[in-house]
Every structure is written in structure tokens, then in C-alpha cells.
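Here the structure comes first, spelled out in C-alpha cells, and everything after it is commentary.
Omission of a single protein chain aside, the complex is shown with its protein chains in their original locations.
Note that the chains are named A and B in the order they appear, and that numbering of residues resets to 1 at the start of each chain.
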Amino acid sequence: MNFLPEQHEAAELMPDADHRSSGRGLGGAILLAAMALPGLMPAAHAENAPESAEIGIRYLDYKDSSRMLDGSGTAGAYAFGNPGVQDRVKVHAPSVNFLLPFAGSWSLAGSLVSDSVSGSSPRYYNSAPTRYFSEHRTAGDWKFTRYFARSSYAVTFVHSDEHDYSSRALAGTATFASDDNNTTWTVGGGYSRDKITPSGGGSDPVTGNSFSLERKYGRDFMLGLTQVLTPTDIVQSNITYAQGRGYFSDPYKTFDYRPRERNQFAWLTRWNHFIEDGPGLVKGTTFKASYRYYQDTWGVKAHTLSGEWIKPLADGWTVTPLLRFSDQGSARFYLDPDPTQPGFPPNAFWTPTAGVYQSADARLSAFGAVTYGGRISKKLGDGWTADFRGELYEQRGSWRLVGQGSPGLDPFKARFLQVGLTKKF
Amino acid sequence: MGATAGTPGLLARHGFEAMASPCGIVVAGSPERVARSAIVAAEAEVRRIEQKFSRYRADTIVGRINAQAGGTPVACDAETLHLIGYADTLYRASEGLFDVTSGILRRAWDFRKAVLPTPQQLEPLLALVGWDQVERDGHRLRLPRAGMEVDFGGFGKEYAADRAAGVLIEKGIRHAIVNLGGDVRCVGTQPDGSPWQIGIQNPRDPNSNIASIPLSHGGIATSGDSERYFDLDGVRYCHILNPQTGMPVRYWRSVSIAAPLAIAAGSYSTIAMLMEERAKDWLDSSGLGYLLVGPDGAITKRDAPSA
Partner (left out) sequence: MKFIRLGSLLLALGAAAGCSSLTPVQPWEKGNLARPEMTFESNVLEEKFVEHIYGSKENASGGNGVGGGGCGCN
């Protein structure tokens, strides 16, 4: 035999001729030797860059309600003279969006939304005298990305403006993928500045001084990992940490006095699973699940679990039922309704003290919330897709699983519908 | 990871003749200009390989190796060395049946005339066949006896299909299919996610297909007894010759293999033809998907596990 050192090296790559195939049946020595030949399976150039341009329009329709019970003095009844009035916020939000790849490894994506919000918002809890309002908000975001074979870098600018609140934020993100493209790390950081100018001015609950302008600043960071586990499973886990300083209180809520600082931590894990084989009903469908743990320095801890099942049908139709459950603990300074003082906010007869925070905002209470609904989409040919999404949401103190729900609050219900049309070029 | 579907409806096709076969490249889901430029580069790569490894020209690497048989060793470049290493793997994996020095046996067979060669014609040629005699020293190769020849035709087309696909991928193409005379390699699926459909020709009727195999990744290659052949007294004599006897193999009508690379698919299908009735067990242990047409025309099919 005339085999020389180079040949032995190559031999180590190749098992014996009668080597059994791997669990995925890739074939033996011949296939391994073929894979060693250069240029047959190159890393795709800028593999994650989008292939085609896209534009779309979307319309969101939102309506919520939390009905007041008639006043009777029992826990949960804060009718303040208006039994049966329905509190309701309506939002109509048309938006446009686009994605434009260019020069092979760049893309610009953006969206613009115009919210029209109207209705009544409770001054405290969710069943008390309300503030009637009608507002308009314009917001947009713009993301500029540069793609390389195994990494990408992006800059995002976000803005939101309404007559009493305006926000600007800037963030940078980067992704780094392993050589086999099975593992991707994502890092990001952002900075935001908000300006709050309540109509009619706001007032400091402790000093009583009125103000016309307050500010809020935020910094946030993200670290994420996306991992391909099998040909049909991919998992992603992200941690975000945000630090906020400034004015967090709600100027329209009675005696709402919140800390000037809030740090938030969230850990989100998502899993997508494709069902390759099985009975006709599930074959070719995708199951997606996600869980998020949240915790902040206001004492709120929350768990959110959601799942959806994507079922493609004939003729370009796809139907996706979805379900979400969220369990939240109350903020440390959230005050339950006082059953001995029905109809009044619990702090009505207190003097707010510096550093003793309080809020009667139902958003900071402890509850369990369920969302159920679905999405239907249809490919219309020539790159057009239409989709419709409808969800029903309900939030109740008694639905809390992990701990005690906040008492004395009426169930909060909402429904949201979205309709969208996109075109890919 | 993270790729989105290309735009359905965009399609660029290009047919050409290379390696003595009809060839075609289809690129889908990319804008016309991008697709055309990638196709031009892919065809250029096919022609480069065809010319580099041609044994008809004295100035190619193969021409020089063959001209220097029995003489001085020839220095080979990196690509040639890789293919020589691959030829060696095929020789060992097939227990000597796949031998890139066996090409000279074609001199004893003229498939245009239905005449069997005599032992006197075959013996001197068989004496010049034997990959295990080839001398390799670093990057140099020497055929020890004058008259010996190496020929990469046994996997040249499939190698070119994989290299052409590699060129398309580097140009950013995500959905394409390269077909060089029936040896196929795809890039991605069709833009809407559905697999490409590859027709397998009936070995006894070139105008009809016996099967359509869905291909969503990798390649498919077919070896059969109806490429070059003659029939004599009810027996088919085809162009795939056993390097030890000099006689054509006489079992499968055709073998089609699906594998992650076209060159691997082609090598498995050729070796399966050479192994004759032992091939099925060998293919089963490889785990690859196959479609076999037996001596009586019976079809045996096996899907690869993650097809």
C-alpha cells in the first residue's frame, strides 16, 4: 500500500466501511468523505437577510369594559351613585408597515400607527367615577440592519406622541451565530426619554405643588440565546433588564403617588415545534409555547404562559387558535379597596407622606388573566396575504393561581381585533 | 435559521449542454437580474470542472497524469488532491468495485455493435486496472505502468452539480435546482416551502417516468443499465463494468439514491449497481432513501427518515 500520512488523517474522519448510520440515517463513510470536499455546501451569504420587500397595512380595534355593580356596600361594590354604568375604552388604530432589503446585506424596516383612543378611565380601581377622554397618539419605529454571514447589527429608533405624553427611544442590537448556525446570541441596549405634560397640569401629591412637565428616563439591556435543538425544534430564551427613573405616577388618578424609580427584570423562553408525522389533523402543524417570568422593584412578580397551534389548510388558508394565561402579584404600594369606606378611594382621608407610596390603579393589582382567540390568514396569490386576529381577554382577582388575587375589583374584560393585508415583492 | 420564504412566481430557467448531457438550472423566488447573474456563474463553474478534468486534452491535470503513466510523478493542485482522496474512499468502501482506473476497459466495448469482447481483448486491459497500484507521495501522483489511466467521469457530473449549487448559494440564491444529465442537487425548497418534484426515468422507456420523488434538500442521482448498452440474446450489456472481470454488471435496471450531496448520491448509486444483488442490504445500512428497479422491473422504494 502506498498510503501516506495525509491519507491516515483523512481516514480518521471516516469510520469503517460497515459503520452503521447515525440515528438520522445520514449514510456512512462515503457521505462523510463527500462532506469533506470544499465548496459543496458553503455558508450562505448573509443568511438571515430578508429576501424580499414587504409592505402592509393593519387595523386594530380594541374595546374594554369593567362594569360597575350597583352600590350596596359589599366588597367589590363601588357604585358612587351610578349603578350599571359601563366604563369603556375604545381604540381604533390603523397602521402601515414596510420592510425594504437593499444592497444584498442591508434592510430598513418601519411602521407608523395612529391610535384614536376614547372612552372613560377610572379615577381609582376599575369601578369608580371616571375621566372621559378622547385622544390621539401617533407612534412609529424604524430599524436599520446590516447583515453579515454569521452576524447582524441593527439600530432602532422609536417615537410616540400624544398631547400629554411624548417618548423617544434609541436602541442597538447585535446577533452572533455559530458556524453551524444552530446557536445565535443576541445582545442589545437601549435608552429612552419620555415627557409627561398632563392636560390641566398635574400636582405633586405630597407637596400639593402643581407642575406642567415631568420626565422619565429609561435604560434597558437584553441578552438572548436562540438554539436549534432538532430539525423540528427551536428554542429561544431572553433576559431583559430595564432601569427607569423619573415620573411614574398617573396624573389623572386620584392621589396616585408612585416611586421615582423602577427596575424591571424579565425572562422569556419560547419554543417552536413542528410536527412532521402523525395523524392527518396534526401532521404539518406547528406548536408554539412561551413562558415569561417578570419581577420589578415595585414588588410585582408575574408569570405569563401562552401557546398557539398553527394549522395550515388547503388553498393557502391557515388557522391558529391561541391561549394565554397571565398571573400577576400586586405592587407593594398598591392599596386594596377599603371595605369600610365604600365608594371612596382608601386614601381619601389620609395625608400623603413623602416616601409612602400608594396607588389605586387596577393595573398594579394582583390578578389572573386569560386570553383566548385565534388568527386566520389566507395567501391571496402574487405575494398578497390577508389575516384576521380576534382575542377575548378577561382579568379577575379570583383567577390568580400563584397567590391571593386583589379583592374588591370587578372583572375587567376586553376584546381586540386585528385585520391586516401585506404584499411581498 | 430565520430565512423567510422567497417570492412565489419569480422563476429563471437556463438550459445548456455540458459533460455530454442536457443540463438545466432553475432559480426561483429571486429577482431576474440576481437569478441570471447567479446562473451564469453556476454554468461557468460546471464548464470549468468539465475542462479541468477532461481526459481528452493533454494539457489538463487528468491528461498529464495519464500521459505520464509509467513515467514521472505529476504535481496535483488542492482540488484534484481532494477528489483523489474521495476516489480512494470509494475504492475502499466498495471493496475495490469502484475503481477510477477502470476506464480503459471501455476500449474493449463498442456499444454501437452488439459484439462481446474476447478474453484476449480484455486481459491486457485488466492488467492495467488497479487503484491500489497508484502511487501517491504528498501532492504528487504516478500511474506505475504506461497505458494506465485515471478518469473522474464516475462522479464528475455529480461533483459539478454540487459545486454549481455551492456557487448559487454564495450568490445569495435560496431556492434553486441544478440538473446535469439526470444528476440533481437542490438549494432549499421551492419558494413556498414545498419540495421539488424529481422524475425518475423508466429504464426501459426513456419517454416515461416510473416515479416522482419529492426533494426538499440535497440531491438525487440515478445509475442504470440504459445509458449506453446493447442487448444480445435477451441479455443486456451495459456500460457499468466490473473492474475485476471487465464484464458489465447484470442485476439492477436502475438505482436512484437521495443524499445530502449529489456526489454522495451518485457514488452510492454507481456502487449499488456494481454490487449487484448485494446492494440492497448495503443501502439499507446506509440509511439513505432509494428507489431500485430490479432485473424483472420490480420497484423497491425506501424513504429516508427525515425526508
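Quick note on the criterion: a contact is a pair of C-beta atoms (placed from the backbone, for glycine too) under 8 Å apart; a residue touches a chain by one contact, two chains touch by 3 or more.
Since the model is a prediction, treat every value here as computed from it, not as a measurement.
Set against the missing chain, the residues A:29, A:49, A:177 or A:300 yield one that touches it, A:300.
The missing chain, though absent from the display, is touched by one residue of A:33, A:266, A:335 or A:360; that residue is A:266. Residues 22-24, 26, 41, 56, 58, 60, 62, 64, 93, 95, 97, 111, 117, 121, 135, 137, 139, 156, 158-160, 162, 164-165, 167-173, 180-183, 185, 188-194, 196, 216, 218, 220-223, 225-232, 234, 236-242, 250, 252, 264-268, 270, 272, 274, 276, 286, 288, 292-296, 298, 300, 302, 304, 310, 312, 318, 326, 328, 331, 363-364, 369, 375, 387, 389, 391, 393, 395, 412, 414, 416, 418, 420 are the ones on chain A that touch the missing chain.
Listed here are the chain B residues that touch the chain not shown: 1-5, 188-189, 193, 216-218, 260, 306.
The rule is short, and it goes like this: only the chains that are shown with their structure count from here on.
Look at where the CA atoms of chain A average out and do the same for chain B: the two points lie 52 Å apart. Residues 1-9, 29-30, 78-79, 82-83, 85-86, 88-90, 92-93, 95, 132, 134-138, 159, 162-163, 165-166, 169-172, 174, 259-261, 263-264, 267-268, 271, 285-288, 304-306 of chain B are the ones that touch chain A when the two sit in their complex. Those residues of chain A lying in contact with chain B across their complex are 1-4, 6-7, 10, 14, 17-18, 20-22, 24-31, 33-42, 44-48, 50-52, 104, 177, 181-182, 184, 226, 228, 231, 234, 276, 382-383, 424-425.
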